[in-house]
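Note that this complex is displayed minus one protein chain, with the remaining chains in position.
Chain nomenclature is as follows: A and B, assigned in order of appearance, with residue numbering initiated at 1 for each chain independently.
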Amino acid sequence: MANKLIDIVNVSKSYGDNLVLDELNLYIRENEFLTLLGPSGCGKTTLLRILGGFESCDSGHIIFDGKNINNVPPNKRQLNTVFQKYALFSHMSIAENIAFGLKIKGKSKAYINDKIRYALKLVNLDGYENRTPDSLSGGQQQRIAIARAIVNEPKVLLLDEPLGALDLKLRQDMQYELIRLKNELGITFIYVTHDQEEALTMSDTIVVMNQGYIQQIGTPEDIYNEPENAFVADFIGESNILPAVMVEDKLVKILGVNFPCVDVGFGKNKPVDAVIRPEDIDLVKPEEGLLEGVVTHLIFKGVHYEMEVSANNFDWLVHSTDMVPVGTTVGIKVDPFDIQIMKKPESEDEEAVPVEE
Amino acid sequence: MIKNTLQKIYLGLIFILLYAPIITLVVLSFNNSKTRAKWGGFTGKWYVALFQNEQIMNALYTTLIIALLSALIATLIGTAAAIGIQAMRKRVRTAMMAVTNIPMLNADIVTGISLMLLFIAFRFSLGFATILMAHITFNIPYVILSVMPKLKQTNRRTYEAALDLGASPIYAFFKVVFPDILPGVFSGFLLAFTMSLDDFVITHFTKGPGVDTLSTKIYSEVRKGIKPEMYALSTLLFVSVLILLILVNVSPSSKEGSTRKYVSKKSKAARFVFRRLVPAVMAIVIIAGGFFYGSKRSVSGDNQVIVYNWGEYLDPEVITIFEEETGISVVYEEYETNEIMYPKVQSGAIAYDVVCPSDYMIQRMIENDLLAEINFDHIPNIKNIGTQYMEQSRQFDAENKYSVPYCWGTVGILYNKKMVEEPIDSWSVLWDETYKDNILMQDSVRDAFAVALKYLGYSLNSTDLDELEAAKALLIEQKPLVQAYVIDQVRDKMIGNEAAIGVIYSGEAIYTQLENPDLEYVIPKEGSNVWIDSWVIPKNAKHKENAEAFINFLCRPDIAKMNFDYITYSTPNIEARKLIEDPAIRNSTIAFPDASELERCETFQFLGDENDVLYNELWREIKSK
């Protein structure tokens, strides 16, 4: 893997009594597409703004390329930001917007013009030089904001929910566009979003955050398949989170029934949480299942059917390509490796324990 | 940190700039001395006197009611207009907004004049209603401009959603749109209220007799010196608004409430008290007070007399006695100079019943057929007026048919004995370099020219162009030495030792000497102006008999004496003079100079419209040099 480019060490930040980031540690590698994912208020945007230099942290260090940049103002940092609401300069033309950073660096006219043309081509907006920001659609403005940032050839591009204001189709197009851009430019992207699908689609690494703490760091597959706690499991995709007891290694008791699983090392008779993704549940004949239940709801979702099965006083969420009519009695079966066991938080606050890598 | 401190210092300086005059006024409201030029010790008496001063209280309630009504009506029309304009096509909308901008951007003076021309052209009689209309006119734009942005912010879909859910358009508007734009409507209302309260210029041009807002009342008092009650009133107004604001802003705000998990009942109650109850109670007090005073005034009916007099030229107590004795109610209005009074009477926009012009102006009014002959059968008290004054009046009222002398006096020099080297006896001192910036000159055409013409040895009624040019040259020469051109402010400034020498009417001299014993009055040896102010009745007067009753009343010795005590201008009423207790004043040569002193003095005459224009032009040339 490439070198660490940014190292965030023990960073804390609070607004008044409100602790936003608590002793946070994270590193970002060169050429990585890293996504900070979490619900609003989890601290992800604050972290991004600290990186951009618009906020300062109360304690801790930001190391960039081996140097502490805590006190470096934003205009001296080798990173550029794409803002949530684009933040284009409404009194300037598109070309002037893009040229802004270059002019300040004192680049030659020819160089600037080349760069403008190159950047506009890169974001598929050739010929828009003389338009004003107001005359562009949201998606177009967003692409200009990206163009404006990348002409400065930053080492890192910070993107703060850049697609939040776009509609679904445009958002999906822009996701591919961003991946393409990143591959063409070969620089580091740090991306903030609360949209798990966006995160799963684009990232090399996802950092799931909640209440100022990092909940889990991993590849999209890791995060999806092996959530480390109930919060991650719940936040990423849909899931059935069940209170359970780890009877012994590779055996877990869920709703009073023993399920074989693959997890080890939780001790004996320890309360845990078990996560089962809806698409991992097989509905079989009642006698073949570990549990017996009745289908209570059925909805057609296009790719699959979404069903709710009431079994042992729990409503199981099930995704299946096969339809089972409401009222049918079915058996529930889960393959051992589809059960993800997580430590149970000992208290309400424990849910937000800092996770060391 | 340094930046922060600098910012605080800067804010502080601006704050001082903005609030220094206000603090000054607050301090003046506790000043025991009647003039603002002198600190006479601490007192609260003006606050008591304030509530007994009916004129000021009337002006206050007129101001408040006009502000309230105009703001309310402007808010209604303006809010409706904003909604209508918002629904219009872009081009129409732009045109409407351009019209809306006119009163905002136009100079107050142009707006005021244009409205005055309108009212006069359409024969609206200038008064309460015209002020109200003018205020509504300049208030509407503030409301529209406050409401428009809020309207732009509101989501049109919510209105449509309400309609979709079965609400009628009106119900939907009041339940859905209105709450959204309410802050805009409210701030528009407040702004309109404040603007109306603070307006002077437009009111100045559109007001009629007997109606005064605080602004116009103050303006007419400026030249005489502001009554200390006015400072007290302003302080009260300011402090109550300040308290109101502090209550609204410092009371437990909704922001705090929402960050906490729950809002305690207590703070909810406190918020209700501070943000709703207290303002509401204050509003009710104001309105109720307004109606109270309003009702007190409106009982008069048509049995009234409209008096147009010089500022501070009548004891208010006299009016009260007159009203009590006769049952005739007095509508009283003041002016500062003859030249201001004349066009108002001439235009006929206001039908005054009694006016008190000076000699030459009376002549002009007679020549222009503006005056009615007085029926002296109704004025038996004319016998109290000294014959020499009736004789003198013949200079402008040849047959003594139109006027009844009220006050008379001379123009002379008031000087501060401690600030000049030797006693003064000549106009020449006004051209003496040693008194540069220590001279106060009269700010009226005829008086200023009279000084120069007399000094040159010409008649003060000269129409000879060479003589006038010479006088003009002299006055221009004098201008660098002059501290200020003033009318009645000479009084305050001389009392406060602001200047060494001032040209002043003899009537003011007595009062100033009482306040500042260093002052001395002299009629220069070259001669001066001797003048008479007399009561006349305009032709278009609607209550001629009441007017005659009023004049007769003023000629009663005891009443004339009351007025003399109050205004200290020489009275032509011989019987009244006998009643003056203090022999020093009764025999004062300032108030009642010997015939010998008056030998070289002349009375102003009306010189014809053309010469009037000439004088005015020459005067403007002097002033603009």
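Here is the rule we use: a contact is a pair of C-beta atoms (placed from the backbone, for glycine too) under 8 Å apart; a residue touches a chain by one contact, two chains touch by 3 or more.
Everything below uses one rule, namely that contacts and distances are computed from a predicted model.
K.L.:
Under which of the names "Sulfite oxidase-like oxidoreductase", "Acyl-CoA reductase", "ABC transporter permease" or "Thioredoxin family protein" is the non-displayed chain listed in UniProt?
P.N.:
Per the UniProt record, that chain is "ABC transporter permease".
K.L.:
For a quick check of understanding: of A:Gly52, A:Gly139, A:Pro220 or A:Gly289, which residue touches the chain that isn't displayed?
P.N.:
Of the candidates A:Gly52, A:Gly139, A:Pro220 or A:Gly289, A:Gly52 is in touch with the missing chain.
K.L.:
Out of B:Glu54, B:Asp180 or B:Glu498, which touches the unshown chain?
P.N.:
Only one listed residue reaches the unshown chain, and that is B:Glu498.
K.L.:
With the missing chain put back, one of B:Leu25, B:Ala129 or B:Leu579 would touch it. Which one?
P.N.:
B:Leu25
K.L.:
Please output the residues of subunit B touching the missing chain, sorted low to high.
P.N.:
7, 10-11, 14-15, 17-22, 24-25, 28, 36-37, 77-78, 80-81, 83-88, 96-103, 105-111, 113-118, 121, 133-134, 136-137, 140, 142, 144-146, 148-149, 169, 187, 191, 194-195, 197-201, 205, 214-215, 218-219, 222, 226, 230-231, 234, 237-238, 241-242, 245, 249, 253, 255, 337, 339-340, 342-343, 346, 437, 443, 479, 482-486, 493, 496-498, 613, 616-617, 620-621, 623-624
K.L.:
Contacts of subunit A with the missing chain: which residues?
P.N.:
Answer for subunit A: residues 52-54, 73-77, 79-81, 83-85, 87-91, 100-101, 104-105, 148-149, 152 touch the chain left out.
In this section, only the chains that are shown with their structure count from here on.
K.L.:
Find the geometric centre of each of subunit A and subunit B from their Cα atoms only, then give the gap between the two centres in Å, rounded to an integer.
P.N.:
Each chain reduced to its C-alpha mean, subunit A and subunit B end up 72 Å apart.
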